[in-house]
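Missing here is one protein chain; the remaining ones are kept as they sit in the complex.
Chain naming follows the written order as A and B, and within any one chain the residues start at number 1.
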Amino acid sequence: MTPLAGYLLVAALVFAIGLAGALTRRNAILVLIGIELMLNAANLNLVAFWRYGPHPELLTGMMFAVFSIAVAAAEAAVGLGLVIAIYRHARTTDLDEINRMKG
Amino acid sequence: MSVVFWILAVITVLGGLTAVTLKNTVHCALALTVAFAGLALLFLELDAQFAGFAQILVYIGAVAILVVFAILLTRGSETPSEGVFSRTWFAGLLIAAAVFAVLAWAVVNSSAALPHETAAPTVNVQQIGHALMGRYVLPLEIVALLLTAAMLGAVIVAMHEKGEQK
Partner (left out) sequence: MQEAMQFTPYTVASWIGRMLWLIPALPIVAAGLIALLKQPKRKLASSLAIGSLLVSLLLALAAFGDVVAGWASGHAVRETVNFSWMHFGTTSVDLGWVLDPLSAVMLVMVTFVGLLIFIYSVGYMAHDENYTRFFCFLSLFAGAMLGVVISNSILLLFMCWELVGLTSYLLIGFWYQKPSAAAAAKKAFLTTRVGDIFFLLGIVWLFAQTGTLLFYNQGTGSMEPGALAGMLAAHAGLGLSAATAIGLLIFAGAVGKSGQLPLHVWLPDAMEGPTPVSALIHAATMVAAGVYLVARVYPLMSAGLQPGGTTTSLAVVTWVGAATAVFAALIAVAQNDIKRILAYSTVSQLGYMMAGLGLGGVAVGMFHLITHAFFKALLFMGAGSVIHGCHEEQDVRHMGGLRKWMPLTFATYAVGMLALCGVPIFFSGFWSKDAILESAHGWPSSQVPYFLLVFGAVLTAFYMTRQVSYVFFGQYRGHGHAHESPRVMTMPLAILAFFAMALGILGTPAWPWFRSFLGNRQANFELHAFAEPAWLMLLATSFIIVIVGIGLGWWLYGNKSPNAEEPDALEKAMPSVWRALSNRLYVDEFYGVTVIAFYYWWARVADWLDRRVWGGIVAAITRLFGLLARFDRFFDENWVNGGFDKGCEELAVGGGLLARVQSGRVQTYLRLLALAVVVLAAILIWSSRG
């Protein structure tokens, strides 16, 4: 397989792993960890496509990835703050317990 | 497909796997850091030096620490009584596997699977600086605004509310 395909597959794998973690772990922080993994996998995709795609001199892919990193950092801060706020209220981070939005 | 790529790929994947499967949450955070590092190295391998170093600085330096802080603040270091995985973990696993299957299928059947050779781009920081201030000045400003808002929001959300017991 081509290098690009390899990178893409790796990214896909990391993405799937991150998704599995977000979907199966009880702890809310682990969900956030999974989300970070997913974001990173997406970044890898972007950079891989920049490296092996047309016009790498435009820096589009890498810039996208950089901005993504910045946004991911902000999002991680806010998300963890929310988790802490929920922990303060519900005394637990177990997502199976937090079902106040239950219909 | 160089050897470096394979090694780095394995490190990243393993790091990710460990991050989501360990019982101890702090160990998960540390494994995450390994995964971040692996990805940073992959960026370097892809000649995206700036992205790689930014990854190291931001993710490993800030996000991972933040995660550890959150774990410690929410007593996540204790082992939960009923197990770490949700009651219906299998459904989640299945869905994740389905996602991977689709993505892999897309990759394998796309033109990316076709051999295609390109020269390594030479990127220096000066070009990146020019690009940031030139083409990408709007996203830059917006990201700055976003970061400010996120900082303020995080502070407000995590702040102690009036009259609430500690």
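The working rule: a contact is a pair of C-beta atoms (placed from the backbone, for glycine too) under 8 Å apart; a residue touches a chain by one contact, two chains touch by 3 or more.
Predicted, not measured: the structure shown is a model, and the values here were computed from it.
**Q** Of the listed residues B:4, B:57 or B:98, which contacts the missing chain in the full complex?
**A** Missing-chain contact among the listed residues: B:98.
**Q** Which residue from A:10, A:31, A:44 or A:84 sits in contact with the chain not drawn here?
**A** Counting the whole complex, the residue in contact with the absent chain is A:31.
**Q** Mind listing the chain B residues that contact the chain we can't see here?
**A** Considering the whole complex, chain B reaches the absent chain at 86, 91-92, 95-96, 98-99, 102-103, 105-106, 109.
**Q** By the contact definition given up top, give the residues of chain A that touch the hidden chain.
**A** Listed in rising order, the touching residues are 19, 22-24, 28, 31, 95-96, 98-103.
As a working rule, only the chains that are shown with their structure count from here on.
**Q** Where on chain B is chain A touching in the complex?
**A** Result: residues 1, 5, 9, 12-13, 16-17, 19-21, 25, 28-29, 32, 35-36, 39, 42-43, 46-48, 50-51, 54-55, 58-59, 62-63, 66-67, 69-71, 73-76, 80, 82-87, 89, 91-93, 95-97, 99-100, 103-104, 107-108, 112-116, 118, 120-121, 123, 127-128, 131-132, 136, 139, 143, 146-147, 149-151, 153-155, 157-158, 164 of chain B touch chain A.
**Q** Chain B touches which residues of chain A in the complex?
**A** 1-10, 12-30, 32-34, 36-37, 40, 43-44, 47-48, 50-53, 56-57, 59, 61-63, 65-67, 69-78, 80-85, 87-88, 93-96
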